[in-house]
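A single protein chain has been omitted; all remaining protein chains appear in their positions.
Just so it is clear, A and B label the chains in written order, and each chain counts residues from 1 on its own.
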Amino acid sequence: MLVPEPGLMIWTLITFGVAVLVLTLLAFKPLQKALDARRQSIQDSVDAAEEARAEALRLLEEYKATLARVRGESDEILERSRTTAEHAKAEILAEAKAQSERVLERAHEQIERDTRAALRDIKGQIAELTALATEKVAAASLSAADQQRLIDEALAELDVESLGAEGRA
Amino acid sequence: MDAEAAKLLGAGIAMGVGALGPGIGLGMLLGKAYESIARQPEVAGDIRTNMFIGIGVTEAVALYAFVVALILIFVA
Partner (left out) sequence: MMKRKRLIWAFVAIIALAAVIGIDVLKEPGQAEEFEIAEEFELHPIIELPSIGPFDLSITKAVVYLWLTAAVLIVFALLVRRSLKRETPSRFRVMMELLYSLAHDGIVGAVMKSGRATWFPYIASAFFFVLTANLLGLIPLPLAEHNQFGFYTATANLYVTLALALCTFVFTHYAGLRQNGPRYFVNWAPSSAPPVLKQLIWVIHAVSEVFRLVSLAVRLFANMLAGHAILAVFFAMALIFQSYLAAVVLQGASVLIYMFEIFVAFIQAFIFAILSAVYISGALDQEH
């Protein structure tokens, strides 16, 4: 078991030397290269992700700021439009009221004018009729029956006109 | 006692006594190492590496006894 076997040492050195060469050239170097490449790619993607995150955060901040500004603005606009609308409403209402009052006024004036014109007209007609009746009475010798008829006629005529005039006044 | 019996006896005693010291040493070594790992789990890797170095060095003593026993049996 413990017999000296120096020849075996030579064989060991040869095989071990071959193993070192083969492993170094075929396994270790390519493996190290592959591992380095993977580490590099992972590092790169981590860096890229970090960058993207920072970018996203920056954008988010920006959007938040913009959103706050826009919200304030929109509130302001809404407020302004509301006040404007209220103003407009009040104005329109006032305008409408004024207009309706004006129309009413004008209508009243018209009626007054019409009434006055109608009265004037009636008065003229009454005078004419009276004159006509007087003429008729004066022109013919009137019988009692005629006289009565004429008076009734005149009265009937007058009655309608005056009633209409009175109702309007 | 003839020479053959003395050889075998000597080999046995060499192995047995030779294993005593390293046995105690390995027990202390491993105990301390695990204690350290329990105390500081974050450096467990370093401790384990050094522990293996220690095991290798300590164990060698028992193996010298083993070799002496072999020499007693087969060579002497």
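Quick note on the criterion: a residue touches a chain if its C-beta (ideal position, glycine included) is under 8 Å from a C-beta of that chain, and two chains touch if they have at least 3 such contacts.
The structure presented is a predicted model; accordingly, all values stated were derived computationally and were not measured.
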item: Residue in contact with the excluded chain [from B:Ile13, B:Met28 or B:Ile53]; value: B:Ile53
item: Residue among B:Leu8, B:Leu63 or B:Ala76 that touches the chain left out of view; value: B:Leu63
item: Touch list for chain A against the chain that is not drawn; value: 1-13, 15-16, 18-20, 22-24, 26-28, 30-32, 34-35
item: Residues of chain B (touch criterion as defined above) contacting the omitted chain; value: 45-46, 49, 52-53, 55-57, 59-60, 63-64, 66-67, 70, 74
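Quick note on the criterion: only the chains that are shown with their structure count from here on.
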item: Geometric centre distance via CA averages, chain B-chain A, whole Å; value: 95
